[in-house]
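With one protein chain removed, the remaining protein chains of the complex are shown where they sit.
We just call them A, B and C in the order they show up, numbering each chain from 1.
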Amino acid sequence: MNADELHRFVEEHFPQAQDFCQVSQLTDDSIELHLRYREAYLRPGGTLSGPTLMGLADTAAYLLILSRIGPVALAVTTNLNINFVRKPSAEDIVATGRLLKLGKQLAVVEVHIALAATRLLVAQATVTYSIPPAKS
Amino acid sequence: MNADELHRFVEEHFPQAQDFCQVSQLTDDSIELHLRYREAYLRPGGTLSGPTLMGLADTAAYLLILSRIGPVALAVTTNLNINFVRKPSAEDIVATGRLLKLGKQLAVVEVHIALAATRLLVAQATVTYSIPPAKS
Amino acid sequence: MNADELHRFVEEHFPQAQDFCQVSQLTDDSIELHLRYREAYLRPGGTLSGPTLMGLADTAAYLLILSRIGPVALAVTTNLNINFVRKPSAEDIVATGRLLKLGKQLAVVEVHIALAATRLLVAQATVTYSIPPAKS
Partner (left out) sequence: MNADELHRFVEEHFPQAQDFCQVSQLTDDSIELHLRYREAYLRPGGTLSGPTLMGLADTAAYLLILSRIGPVALAVTTNLNINFVRKPSAEDIVATGRLLKLGKQLAVVEVHIALAATRLLVAQATVTYSIPPAKS
């Protein structure tokens, strides 16, 4: 699937998520998502909340894997490990995912989350998805 | 801080979070949070969303650490690792946090998230917080 | 497999590992391994080395999973996450593994590593194994 097909897949299956972020780049083994800042993502202290960043990392991994295996809504996250390295200020951010492994049962994606304007790293995550066996 | 003081601290500093979950038990090195099911936490397929579970694990760790070090709003998550072991159905869940380490710089909490009714495990997380140096 | 069968399996398939540690307890969903202190495990500063603790956590997970799925030498570690919470002094240690999930494709084990004498926790790990599809 290309970026347009991914967007249509999200619209259809995850309607509440379609405003969450946009696919700004997609290659064979990488993806870039752009998250537009909203007040709802803030936590006290004026930084973007942890769940917002974790949700973005998870979404980057999911869409990158889908773009390779096709519209299988059933792939599920089995592990997510995230390191918060800098407090993200209240601005747009980008998540860049790189496919480390795409096996029959498991896929692993490394995600870097940075401020959109300066590309300063705010978090790094590694996300593992379990891929359902192909039906025959 | 005891459970009541924790609730008041959350009300004051994280007003939008006070309806998220309730402290149902608190000891010297453990905490139990109860999350009441809401439709907003669902993702397609009828399971509780990953960010909901990750936010709950993070909150359990934060409140347990606060109960020990006092109302220091500045403690920040540095690492969160979560394993999703079963799809959580649309029902109330409980998170049980256990303090593994409370050092001067770092605190580590292990969190088990289970269905409230059956105590069936749905996720396990380990959360590390950085503790700001005490001012002297 | 019970503890004796596990030991025989290790002797046969991992001869160099059979002196590494002993299974001191085994139930349906838990295992306890005892590691006898040796100088070879030390790193400068007189503490047990990280790779020794990581190897012990991995072994605990592996043997617990094997005891449930039978002698499948091909199960492989896909993820290991470890938190070092206290410097382990030069003494015997025990690792306690608990099965969090045993699925068709993945198994997840939580491991606590403590000093054998005082049961003081020194590390906590979560280990995920991929289970090869059963041949039909």
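Just so we're on the same page, a contact is a pair of C-beta atoms (placed from the backbone, for glycine too) under 8 Å apart; a residue touches a chain by one contact, two chains touch by 3 or more.
What you are looking at is a predicted structure, and each value in this text was computed from that prediction instead of being measured.
**Q** For the chain left out of this view, which of A:Arg8, A:Arg38, A:Arg68 or A:Lys101 touches it?
**A** Of all options in A:Arg8, A:Arg38, A:Arg68 or A:Lys101, contact with the hidden chain holds for A:Lys101.
**Q** Touching the hidden chain in the complete assembly: which of C:Gly50, C:Gly103 or C:Pro133 does that?
**A** Counting the whole complex, the residue in contact with the absent chain is C:Gly50.
**Q** For chain C, which positions touch the chain that isn't shown here?
**A** 13-14, 43-45, 49-52, 54-55, 58, 73-74, 76-84, 87
**Q** Residue by residue, what part of chain B touches the chain that was omitted?
**A** 78-79, 81, 105-106, 128, 130
**Q** Over the whole complex, note the residues of chain A touching the chain we left out.
**A** Answer for chain A: residues 81, 83, 85-86, 100-101, 108, 110, 121, 124, 126, 128 touch the chain left out.
The working rule: only the chains that are shown with their structure count from here on.
**Q** Between chain A and chain C, what distance separates the C-alpha centroids? Give it in angstrom.
**A** Between these chains, centre-to-centre, one finds 33 Å.
**Q** What parts of chain C, by residue number, touch at least two of the other chains?
**A** 81, 128 - these are the residues of chain C that touch more than one other chain.
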